[in-house]
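The complex is shown incomplete by one protein chain, all other protein chains being positioned as in the whole.
Letters A, B and C name the chains as they come in the text, with residue numbers starting at 1 for each one.
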Amino acid sequence: MVGGGEGAFIGAVHRHAASLDDQLELVCGAFSSDAQRGRRSGVALHLDPQRCYADYDEMFRAEQALDASERMEFVSIVTPNSLHFPIACAALEHDFHVLSDKPATISLSQAQDLYGELEATGLLYGLTHPYTSYPMVIEARQRIAKGAIGKVRKVLVEYTQGWLADAVEHKGNEQARWRLDPAIAGPSGCMADIGVHAFHLAETVSGQRVTDICATLNRTVPGRKLDDDGSAFLQFDSGAHGVLTASQICVGEENSLVLRIYGDAGSIAWNQQEPNSLWLKPAEQPAQQLRAAAAYLGATATNNTRVPAGHPEGYIEAFANLYRNFAEHVRGFRPTPGSIGLTTTVPGIRDAMRGMAFIETVVASSQAGSQWQRIPDID
Amino acid sequence: MVGGGEGAFIGAVHRHAASLDDQLELVCGAFSSDAQRGRRSGVALHLDPQRCYADYDEMFRAEQALDASERMEFVSIVTPNSLHFPIACAALEHDFHVLSDKPATISLSQAQDLYGELEATGLLYGLTHPYTSYPMVIEARQRIAKGAIGKVRKVLVEYTQGWLADAVEHKGNEQARWRLDPAIAGPSGCMADIGVHAFHLAETVSGQRVTDICATLNRTVPGRKLDDDGSAFLQFDSGAHGVLTASQICVGEENSLVLRIYGDAGSIAWNQQEPNSLWLKPAEQPAQQLRAAAAYLGATATNNTRVPAGHPEGYIEAFANLYRNFAEHVRGFRPTPGSIGLTTTVPGIRDAMRGMAFIETVVASSQAGSQWQRIPDID
Amino acid sequence: MVGGGEGAFIGAVHRHAASLDDQLELVCGAFSSDAQRGRRSGVALHLDPQRCYADYDEMFRAEQALDASERMEFVSIVTPNSLHFPIACAALEHDFHVLSDKPATISLSQAQDLYGELEATGLLYGLTHPYTSYPMVIEARQRIAKGAIGKVRKVLVEYTQGWLADAVEHKGNEQARWRLDPAIAGPSGCMADIGVHAFHLAETVSGQRVTDICATLNRTVPGRKLDDDGSAFLQFDSGAHGVLTASQICVGEENSLVLRIYGDAGSIAWNQQEPNSLWLKPAEQPAQQLRAAAAYLGATATNNTRVPAGHPEGYIEAFANLYRNFAEHVRGFRPTPGSIGLTTTVPGIRDAMRGMAFIETVVASSQAGSQWQRIPDID
Partner (left out) sequence: MVGGGEGAFIGAVHRHAASLDDQLELVCGAFSSDAQRGRRSGVALHLDPQRCYADYDEMFRAEQALDASERMEFVSIVTPNSLHFPIACAALEHDFHVLSDKPATISLSQAQDLYGELEATGLLYGLTHPYTSYPMVIEARQRIAKGAIGKVRKVLVEYTQGWLADAVEHKGNEQARWRLDPAIAGPSGCMADIGVHAFHLAETVSGQRVTDICATLNRTVPGRKLDDDGSAFLQFDSGAHGVLTASQICVGEENSLVLRIYGDAGSIAWNQQEPNSLWLKPAEQPAQQLRAAAAYLGATATNNTRVPAGHPEGYIEAFANLYRNFAEHVRGFRPTPGSIGLTTTVPGIRDAMRGMAFIETVVASSQAGSQWQRIPDID
């Protein structure tokens, strides 16, 4: 693991997710840009002090030198955004698969370069958009693909939080500080932090691709250099329309990610804060509430559930699904020279490029006064 | 009453609303453009057949000739949109106050003319936006005005329905037919039918005025001449931002009008389909669920409630509040030459003009490729 | 109308309910045991002062003497419990149909006497249990009767309120005072006030009859002579079991009447505070949320709905259904000597006797230390 030392939020989530199924063990780390602190973090996590490295370069070199039976199997990158790309490149260079936090990079061009590296090495790359690993989201995606709501016409997705309603970046909140610093976060604050999750969720579940965006981004709290709020109209390749709203200044909201997709024969709705239910509303019939772990769900949803219906699962379990599925890819990995190592059950490098294309297009549209802009097609 | 004969939806609602408190009696009507049918409707409503008129001109003339003790007190206009304006003008000409369904007219310029007529006659004009007459909406408005959520920053309002997801206008649905006919409905379908309610709710409760709009309207079902879906970014005079979404092609939605307003010290949320609750979320404190008829509500909300807490009230009761409040204006009316007869507890001519300005601006922005447009300031 | 003068709660509800459909008009009343006050109430309701009577005897005599075209059609009794019986008898004696608030009487034997009077006169009797007139309750009843949940096995019904959590009967709350006075309320407080509604709802919707009861009643607030809280185990004739809980000391509850019925092939759930939804949960399939005014509902539910789906209806509308349906009985009434005038779409004298049998059995079981007791079979 790179990053995720003392005080970091997402590093701990990754560790819970990795250990939940007792199939993965954290064996080494470079937990902080401050080598002392990094070592201290590693020791607190019961790691072998020798494998608590001063920095990621040292870690990759040292681990590569170990016997295969002992060497780490893949690296998790849980640093601030601007480091995702260089660390991923370094990992690939030393022959390690990569599981990276989002956004993948701080520009689309970096993401495209990363694609090139993956093509060159054939190694695996996973991106932690955990929301698409919830069982009911998997179910929604499959049902829509099979026509449960007919032709998709309208996608409404919103992701609202309230934790940046105040200028906490000047009050010791380290998470807020770097997320609002363009040098570390990249060209966007809110859209790169949470908007990109909403975008990924909307495209993945609807099975549609956004082609054009008309956006407006706001810096609500005075003095900010990056957006803390914004919305985008979406045009999909299929002709469907959508609206994406992301905001971190919505006082009273916690982590409210809500997706609704309307087809010509029905609709679905899912709410991350009550993740074990999925609403399916077929036209002219009673709305149905599908529930996690129910016998009528598909095999993929079922395989991503651990306890019987009525025993709620949550964010850590979804994240653990992503880890477990990525680990299965890693363990089944056979190098195939010349072909990119695509993961199929976890978000990968294509999702990474789509996400960066989304972020850049949203920013560009807003800067142009909410002009409709074509999203770069990276295939 | 003009309009609202056999088969009409909103006419019946107006009649329930008017009779609920047993303070108003329907005394006459011109219920249909087909005189026969109109008379039949009136007789079915137990009216004196002599007061079931062939058309509104006849009605206004005949009623004006009656003794004041017998004469109708005001006219309710519940026809399709394009008739609202001529009927309202005719009513004023014959010295009758007007309570009109929305949208007030089919253009802003008509609404401005109507303002002129009202100024000339000094008579009263009410507009039936019933949603702002729900007690919990009244409470929300008052609390926000008193600072309960601090400075308003973000307004999210959406109004989604599914009844036009299919081409029902060609399958005998008369309501759908005229609402999608530009000659009758005016320049917009969905925005004029329900978007304008969302707009009125957002401005009224937030206490903010929209200055600029960037919109996109869609004709989802092929062959339609008017929008059946659309969204708008909103810029408010106070600096707040907003998003308004209205759609009639959202399969599975009934009449889902949801308002959320975020300030710098808290937020509120209200959902028309569960109208007896209002969420108030003060920053850093537990969310509060305020309930209709509770003792802690303000006097105005209380005065617009009829039964104790836990005995749900709904749409008809909200509509009845509007009727009762308008009737109080009528009964307390003292002609004041030269001044416009503004209602204070029901939406009036200023709301009518704002609504028409909204509709025209949304249409114009969308036609210009989602350009930001200034909403005409009609004061 | 008898009772329901100034300050009374339920009288106003009856009047709203009666006037909602503009088919009934309040023409006379004896609104209070205080003749002055009664007259004042009547005048405030715009009645002809001549028909604001000093007491119910005077009213029945005077009205009977009027011409049929002018005379009241039936009487609504909205007084405290102990007067229901004598007033109903007096009404029947003067040839008036009766619509009475619940509980019908203050003893089973009175209810049986009333049955005899009805048999003798052939007149109509309705009892205002409004909850069974909600459209989704009607739908639930019909679906269960048609086998939607298979054989009924378990009935859970609860009705909780919080308004008697404090000794408000000594603090000027007139409603509380008489409801807790055995001389006026009868042998039970909470069970006679709200438990009997829960009982009626459970029997009506399940289509099962309770045969045996094991109950415990509590007087939570010191000094009370009647129960303010209690529960009962229920044994049904079909072999099903149930639990009924009623309480008026549940701080934080408003008017929470919740019914759940479990069969061997599915279950239903309904909550009075969100009355426009009905949950139907077929075994092994997704739960369904049925919604008022949806096209898939049965004709009876539809006929008891006034507005389209998504426009919430509430308590007054349910009460108005009961009034409208009773009025239809009255208007279609043809005297049939020797046969009791049973209403079929509103609760009637049999429900009245069942309710009184329930109240007496609950009280007896509790007094005997929660002994199982057979409920008298009144047929």
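As a convention for this text, a contact is a pair of C-beta atoms (placed from the backbone, for glycine too) under 8 Å apart; a residue touches a chain by one contact, two chains touch by 3 or more.
Remember, predicted model here, so these are calculated numbers, not experimental data.
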Next item on the list: Quick one: say which of A:Ser238, A:Gln273, A:Thr300 or A:Gln367 touches the chain that got left out.
Entry: A:Gln273
Notebook entry, point to check: Of A:Arg61, A:His311 or A:Arg374, which residue touches the hidden chain?
Noted result: A:His311
Next item on the list: For the chain that's not shown, point to the residue among C:Gly263, C:Gly314 or C:Gly355 touching it.
Entry: C:Gly263
Margin query: In the whole complex, not just what's shown, which of C:Thr132, C:Ser231 or C:Asn321 touches the removed chain?
Written below: C:Ser231
Check: On chain C, what residues meet the omitted chain?
Finding: 149, 153-154, 156, 158, 162, 165-166, 214, 216, 218, 220, 229, 231, 233, 241, 243, 245, 247, 249-253, 260, 262-267, 269, 279, 281-283, 287, 369-372
Notebook entry, point to check: Of the residues in chain B, which ones touch the absent chain?
Noted result: 280, 284-291, 294-296
Checklist line | Missing-chain contacts mapped onto chain A | finding: 9, 12-13, 15-16, 19-23, 26, 45-46, 161, 163, 253-256, 272-276, 291, 306-317
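Operating definition for what follows: only the chains that are shown with their structure count from here on.
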Checklist line | Interface numbering overlap (same over half, different under half) for chain A and chain C | finding: same
Item checked: Farthest-lying chain, centroid of Cα atoms versus that of chain C -> A
Next item on the list: State, to the nearest whole Å, the distance from the C-alpha centre of chain B to the C-alpha centre of chain C.
Entry: 36
Check: Which residues of chain B are in contact with two or more other chains?
Finding: 253
